[in-house]
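All protein chains but one are shown in place.
For reference, chains read A and B in written order, and residue numbers begin at 1 within each chain.
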Amino acid sequence: MRQVTAKPKALTNAPFHYCPGCTHGIIHRLLAETLDEFGLTENAIGIASVGCSVFAYDYFNCDMQQAAHGRAPAVATGIKRVRPQNFVFTYQGDGDLGSIGIGETIHAANRGENITIIFVNNAVYGMTGGQMAPTTLLGQKSSTTPTGRSIGEHGYPLPVSELLQALPGAAYVARTTVTSPSQIRITKRALAQAFQAQIQGRGLGLVEILSTCPVNWHMDPVEALTFINEEMVAQFPLGVFKDFDEEVARDGK
Amino acid sequence: MENSVLIAGFGGQGVLFTGRVLAEAGLLLGHEVTWYPSYGPEQRGGTCNCSVVIGDEPIGSPVIDAPDYLLVLNQPSWARFAPTAKANGRIIYNENIVKPDAGPIAAGKVPIKATRLAGKAGDERVANMVLLGALLRSLESITMAAAKEALRDLISPKYADLLEIDLDCLDLGYAKAAV
Partner (left out) sequence: MTTNAAKLMKGNEAIAEAAIRAGCQAYFGYPITPQNEIPDYMAKWLPKAGGVFLQAESELAAINMVYGAAGAGSRVMTSSSSPGISLMQEGLSYIACAELPCVVINMVRSGPGLGGILPAQSDYFQAVKGGGHGDYKLLVLAPATVQEAVDITYASFQLAEKYRNPVMILGDGLLGQMMESVTLPKVESPPSPPDWATTGRQKGKPRIINSLYIEGDVMEKRNQHIFAKYAHMAEDEVRFEKYHTDGARLLVAAYGSTARIAKTAIDRARAEGIPVGLFRPISLYPFPNDALRKAAAEARVVLTLEMSMGQMVDDVRLSLEGRVPVVFYGRTGGVVPTPKEILKELHRVWENRA
């Protein structure tokens, strides 16, 4: 018998607490595989944020810090500035990054901090029970938008990747999802390029990953995947918004 | 010995710098010194003052309620501070700018034509140094030599060409002041 796959070394043996059908688990695995493949598991310092991934420090087999709500990019900045020799990443949700921590996110990107942000966008506050997130879709129901998000009352879904694209300090920005094997492979490649941005000292790398929340969306797992492919992608188009390599090819700098 | 000196005028007249020279000279002479600038809303409004205390023992209050010596560089500062000077203290003021009010002032008044003397020396802007020189005539804890050394140490390269005029002004003020 031949072993064809194994748990990444960058994951501990702690069982995930994520709900059935949630794609945090897939994203954790992709990040862990990437850490291993870059040989960074023993060097990395990760930052867990506040939200469903708050226990990420139990799952990643590297040094970890747990940050206050929204402050992960500031914590990452503090670490990276004093230890530039370490690989530093944050793992944040949409409430953490896009709402309470949008200031830290924009300024970390604008300073061109050499850090890598894994941004999991599931359009809802999962941990606190399904409240409206900055990325909640128009018309989408949540516990604080019981009749659906409306432009007049709540404004528009926040396009984080499009915002960061505008900042010169952001070296790599991509939006992906993990709803199919091919999308999972695309996400893995995006993570690798975001890692490269930090390794090469190009500036901030961010991968926004559209992710499911079947429990708070009140869907079964398959419906949740379909919701991403049909509804979320329409609001949040997938793609690479910025790539330092392409800029090098285009501008020769 | 403990001497308190309050210097008051407009921002730009060298109020804080005059205090620095005095404090630095005190340090050179081995005294205890404190220097405390006004930095509050008045700084934004253009008026400015600083408190210098020179003593043999560690200084308690850097805040002066009744100065032994008061240097007045503008009219509003006369109204505000002249009545607070100690009865046996001295008010040294630029009489080219400041007209003493008729009110009851207990302290001795030392009028100095500081702007005119500074202009004669080469630059009207350094009237503050004339007043400092006048102060040194009666402030026994600080020597002229120490003040000049402090001035040389502190003057910024930007104003280096004013150093000789500054030094002359110290002497002019000293010569003109009544003991």
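Basically, contacts are C-beta pairs under 8 Å (C-beta built on N, C-alpha and C of every residue); 3 or more make two chains touch, one makes a residue touch a chain.
Please read all numbers here as calculations on a predicted model, not as lab measurements.
*Asks:* Out of A:32, A:79 or A:124, which touches the unshown chain?
*Replies:* A:79
*Asks:* One chain is left out of this view; which of A:31, A:67 or A:210 touches it in the full complex?
*Replies:* Of all options in A:31, A:67 or A:210, contact with the hidden chain holds for A:67.
*Asks:* With the missing chain put back, one of A:54, A:133 or A:238 would touch it. Which one?
*Replies:* Checking the options A:54, A:133 or A:238, the one contacting the hidden chain is A:54.
*Asks:* Thinking of the whole complex, not just what is shown, which of B:12, B:40, B:104 or B:157 touches the missing chain?
*Replies:* With B:12, B:40, B:104 or B:157 as choices, the missing chain is touched by B:40.
*Asks:* Can you list, in ascending order, the subunit A residues touching the missing chain?
*Replies:* 12, 42-45, 47, 54-55, 57, 60-68, 71, 74-79, 81-83, 85-87, 103-104, 107
*Asks:* For subunit B, which residues lie in contact with the unshown chain of the complex?
*Replies:* Touching the missing chain: residues 20, 23-24, 27, 32-37, 39-41, 58-66.
Here, only the chains that are shown with their structure count from here on.
*Asks:* Measuring centre to centre with CA averages, how many angstrom lie between subunit A and subunit B?
*Replies:* Going by mean C-alpha positions, subunit A sits 63 Å from subunit B.
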